[in-house]
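Mind having a look at this structure? Questions to follow.
Every protein chain of the complex appears in place save one, which is left out.
As written, the chains take the letters A and B, and residue 1 is the first residue of each chain.
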Amino acid sequence: MPGNDAHQHDVLIIGGGGAGLRAAIAAVEESGRLSIAVLSKVYPMRSHTVSAEGGAAAVMRDNDSLDTHAKDTIFGSDFLADQDVVEAFVKEAPGQMIQLEHWGCPWSRDPDGRVSVRPFGGMTVNRTLYAADKTGFHMLHALFQTSLKYDSIVRYDEWFATSLLVEDGRVCGVAAVNVHDGTVSAITAKAVILCTGGGGRVFPFTTNAAIKTGDGMALAYRAGAPLKDMEFVQYHPTGLPGTGILITEAARGEGGHLKNKDGYRYLQDYGLGPPTDKPVHRKMELGPRDILSRCHMQEYQKGRTFEGPHGHYVHLDLRHLGEKLIDKNLPFVRELAKNYVGIDPVYEPIPVRPVVHYMMGGISTDINAKTPLEGLYAAGEAACVSINGANRLGSNSLTELLVFGARAGRSAARHALERPAVKSNPVAQLVSDERKRLDSRFLRADGRERIADIREAMQKAMEDGCGIYRERASMEATCKILRELRGRFARIGLSDRDAVFNTELIAALELDSMLDVAEAVANSALLREESRGSHTRTDFPKRDDARFLKHSLAYRTPDAPRIDYLPVTITRWPPEERKY
Amino acid sequence: MSEARPARPGLYYPKLPATWWLRRPGYVRFMLREVTSVFVAIFVVELLVIVHKIGQGPQAYADMVAKLQSPGCIVFHVIALAFVLYHTITWFQATGVVQVVRVGDRQVPPALVVAGNYVAWVVASLFILYWLLVRS
Partner (left out) sequence: MTEETITLEVTRYRPGHDREPRTESFSVPYRKDWVVLDALNHIKDRVDGSLTYRWSCRMGVCGSCGMMVNGVPKLTCSAFLRDYHPGPIRVEPLANFPVIRDLVVALDDFLEKLRRVKPWLIRETEKPVAEGEYRQTPAQLDAYKQFSMCINCMLCYAACPVYGLAPAFVGPAAIALAYRYNLDSRDEGYRVREPILSDSVGVWECTFVGECSVVCPKGVDPAAAIQRSKVAGAKDWAMSVLMPWGGRK
């Protein structure tokens, strides 16, 4: 594979979603002299941030306080969040929301013209800003359109980064395929920020788009950076059966009810009651996602869920909200339900079930978005700082994109200002090696395995072993299957040998990333012998602070990942029992 | 035709055929609407000719009226009237899209804006008819 080695920048951001674009703008504002590059395997407006619906949380009102937001987040995380980071996060959140508003984001408004806030799961006070029910869409487009203002932000649209270039223990750029012509080039930079999102596509049913394959996590992992808390995978309680399309938590924030096949609001049986007509913070349908997903599974085990062509489901009833409110605050929900399950939520309840939605885990970073590898930063779902711990509260992740995207941009920019230019000779050799590696691994003539077969086997193994309820035997089986799939992947065969826009090659590269991510998830899960947040084990059903009040760190080895641990930072909120 | 970009190797540049407007009903309706302008123009010219003939005296006027009453002319005028009516209807439809009317805080629904045009048309037509038939 030929290529061109002439791309040099100061800061290189991989991923053009909410975190990546926010980082780019922050880096430019740190210094206009810096050359900032944003490299993305899709055009930025296609990034998965666009599908987020519900809202972004921040302390905006007098009846709220930073401590309350922090406490809600830490409590929701089942005490695995690093409390110093959470304190910084809640402090910077309001300013980031206002900044985005100044950049044109069309937040929904109160009659007096102030930005509105609405209730959300696990939050004690209304603090979730929203733009109807397409918050992620509006945030992403506001950020993307604002980024177009800056001439010093250069974009590499539809380029796929295949490996980090590391020289002298320092990350100095990436080798990347230009999908449009199939050439492999080096893009060098003094600092690299990974904002590539999570890896929900390792599971078969997910709200996640096709592009959520954990590529950045794999890049960091292969370069020696640890992946933190990978075992914590969030199931969103209300996805559409079959497609997994997301029905936002805001539907419950506005007052929607979850009912089993008897029309009964079953959440009251699980300590989340009493049931009220209007939503009460943190109760019933506004409970945290991990608990709600478990309640659904328990209803299923009791035989009280509906059964359909795509498995078990329950009803999300919005009828009592009325057409006017639905059209004003939940228009996208109405559109999705009508298009994909043929239901008009004004007249009929929506079928929903828990689906994989978010990875709390990711590339381990500190409070300034810095990873243990020099020159490497990460932010957004791809990173784990950690503010979300073992379970994320809804509407904290859109805020996370802004707070830590900005932190990453500033940190990377400051680092770049202090560093000399990257030397070109070592880079040329690294890229040449990478071209050879890609040719021999992916374009071999004797490949026999099909991408779709390996991918589906991986997804099934993850569903079986790393679902909502886990136990040793099935997790061990999953780890074993993943090791075998790694072996099969070495014999992957592509039918597409063209250079121009070879999406089969990209699919193979993505599968490579997913296998790494899946192994990190499964092995971390196997070794965490407790139940905490979204990691629930039937063989270890209790939370065990004595042994496991710590983050897991997965390091890549030629065999299964090596799992190490890092203590959680506790400041003002000692762990207590998590009751709602 | 204006070419905005230089051609890149490998890319295939599709060309629109001359019959592009037959591909979708929306395009056909658009072309018919554009053609109505021809008939509107013809009516305007005709009106000027009639005025000119009136100025030339009763005989010239009577000759012109006789010509206009020939079958061919009548057929043409029926077709032309249909096109001019289509012109009017599509114009009124467009006002609903183009003209944003605000009453206080709220926007008047486009259908009402369009209806307003029809009402004005009917009122004006009735007035002209009254003046022509009753008053003269």
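Operating definition for what follows: a contact is a pair of C-beta atoms (placed from the backbone, for glycine too) under 8 Å apart; a residue touches a chain by one contact, two chains touch by 3 or more.
None of these values were measured; they are calculated from a predicted model.
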{"item": "Listed residues A:8, A:35 or A:51, member touching the removed chain", "value": "A:51"}
{"item": "Full-complex contact with the absent chain, from A:84, A:101, A:323 or A:545", "value": "A:101"}
{"item": "Chain not shown: contacting residue from B:54, B:98 or B:128", "value": "B:98"}
{"item": "Residue touching the undisplayed chain, where the options are A:68, A:183, A:243 or A:432", "value": "A:243"}
{"item": "Touch list for chain A against the chain that is not drawn", "value": "42-43, 45-48, 50-51, 95, 98-99, 101-104, 106-115, 132, 134, 137-138, 141, 145-146, 148-149, 157, 180, 209-211, 242-243, 245-246, 332, 335-336, 339-340, 450-452, 494-496, 498, 500-504"}
{"item": "Missing-partner contacts on chain B, residue numbers", "value": "1-5, 8, 10-14, 16, 20-21, 23-24, 26-27, 30, 34, 94, 97-100, 105-107"}
